[in-house]
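Now for chain A:
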Amino acid sequence: MALAIILFPLLMAIAALLVRSNRWRPWLLPVTGVVHATLTGVVLGLPELSVSSVWLELDPPGRLVLAIVSALFLLCSFYTVGYLRYRAERPNKMFCACLCSFLGVLSLVTWAHHLGLMWVAIEATALATAPLIYFNQTTRSIEATWKYLLIGSIGIALALLGSFFLAYSMVIAGLEPSLTFEHLLQVAPQLSKPWLHAGFVLLLVGYGTKMGLAPMHTWKPDAYGEAPGVVGALMAGGVTSCAFLAILRVYHICLVAGEGAYISRLLIFLGLFSMVVAGAFMVGQRDFKRMLAYSSVEHMGILALGLGIGGVAIYGTLLHLVNNAMAKGVLFLSAGNIHRAYGSKTTEVVSGAMRRLPFSGALFLAGFLAVTGSPPFGPFISEFSILNAIFVTGHFWVGALFLFFLLVVFVGMSVTVLAVVQGPVPAAARETPYRDGWLTAVPPLAMMVVVLLFGVYIPGPLQTLLADAVHFLEVHP
Partner candidate 1 sequence: MGSMIDSLLVVVLVLNLFALGTSRIQSVIRIVALQGILLGIMPLSSHAPIDPATVGIAFLAILLKGMVIPGMLSRALRDATIKKEVEPLIGVLPSMILGALATGFAMVFATQLPLAGMQTAHLVVPASLSTVLVGFILLITRYKAITQVIGYLVLENGIFIFGLLLVESMPLVVEMGVLLDLFVGIFVICIIVNHINRAFSSLDTRQLANLKE
Partner candidate 2 sequence: MINTIIHLVLLLTMPPLLLGVINKTKAFVAGRQGPPVLQVYFDIAKLLRKGMVISTTTTWVFVAAPVITLVTVIVAGLLVPMGPFHAPITFAGDMILFAYLLGLGRFFTTTAALDTGSAFEGMGAAREATFACLSEPAIFFALLVLACISRSLSLDGMLHGPLTAVLPGVAAPLVLIAIGLFVVLLAETCRIPVDDPNTHLELTMIHEVMVLDHSGPLLGVILYGASIKLFVLGSILLHVILPVQAGQPVWDWALFVAEMLGLSVAIGIVESVMARLQMRHVPYLLIAAVLFCGFGFILLATVGK
């Protein structure tokens, strides 16, 4: 089963390389998405299928992330078809192939049950996404890709070093060396503390780079800004979630090792730092795609913060993982549409999107409200429960800072977003060919519906997924 879920997209990638027609090739993506989603559904429905080998096993957090990735890809795949219609002039062979393999490696991350294998998978995502960022083949996109690759690789290298440290902390303790997670969890208490600490810091920095925690976030605005909107959506919702999963696993190990206090402080620090950096750069941000990138940094900060608070906050954090993926999807896809329609992504040019694109404009605005944690959208529920946990655990100053940074982010973001959606439409933007169509408007709309739904009602299956994950993460002696 695992192999099916992981390998099928890779096969489809090869197929994409073989298909000739630039016109029909994109349709492979929806096929991949649908099949992958069905397989995922089956796996989630029948947990006994999820254990397949020592190296590949789908534990509850993995299930959650797999569900997120699969759903996100499904919706984005349809959007991509619509998007590529407007980019008919570009060969999309590499694009489609990479998208498919991207899905494959992300699934591998969720399945990987071995520290090294997970590292390999995450490294692979870097390779799969680079061509996607490079899609436009402008000098700017080259630069973005270069920075993404180099910074990402350095992060990955540090993660490798961190994994070695972790492994060595076993060797020192004279334990039977094996990097599968349940073994690590079993022996965690005996691990040598200094190596564990150092390893954790390196892993945090390394995977934090993929996740986009400040100050390792520097690649994010460039990559998200230059990549097509759909790539931004998949990265902000998929890659980040997988990187978070990696950090979550390490966090789990340290928790079991009895080092919860140590890492939670570091996580809280990194989380707040990411939030403030994101807020600072969102104020006066004219490029709305870069703004979305910083918003993603902010939300990674919230996730780190929630993880650092731990305990009751875990539920909210995992829920926020879901909400963030969906909300970011809405924002990036609608932003992509606006970008298409205006041929620009700065507020000097773009205004009146509500008039030019009633659907995308409204979705962009609604997505903004959702992502800034306004009721009744999903992120509000998750952020609220994180805040509640912060207060319950007595971190009042952290709570105050959290709220203040949320405010800064809101102020900064609102200026840009309102400038985009409100006001008169420039004459130049009326002639552009782009119109909201089924393929490009419905996927973000669907995501918006999901975000709204999670704000007022959490379906049973998701509830069980979250509950299992939370239960799984509770420290067991």
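Just so it is clear, contacts are C-beta pairs under 8 Å (C-beta built on N, C-alpha and C of every residue); 3 or more make two chains touch, one makes a residue touch a chain; residues count from 1.
The set was built so that all candidates are chains of the complex that A comes from, given by their letters.
Note that the coordinates shown come from a computational prediction; the quantities given were computed from them, not determined experimentally.
Participant: Out of the numbered options 1 or 2, which touches chain A in the complex?
Facilitator: It is 1 that touches chain A.
Participant: Inside the complex, what are the residues of chain A that reach candidate 1?
Facilitator: Against candidate 1, the touching part of chain A is residues 115-117, 119-120, 123-124, 126-127, 130, 134, 139-140, 142-147, 149-150, 153-154, 156-157, 160-161, 163-165, 167-168, 170-172, 174, 177-179, 192, 194-195, 198, 221-222, 225-226, 281, 290.
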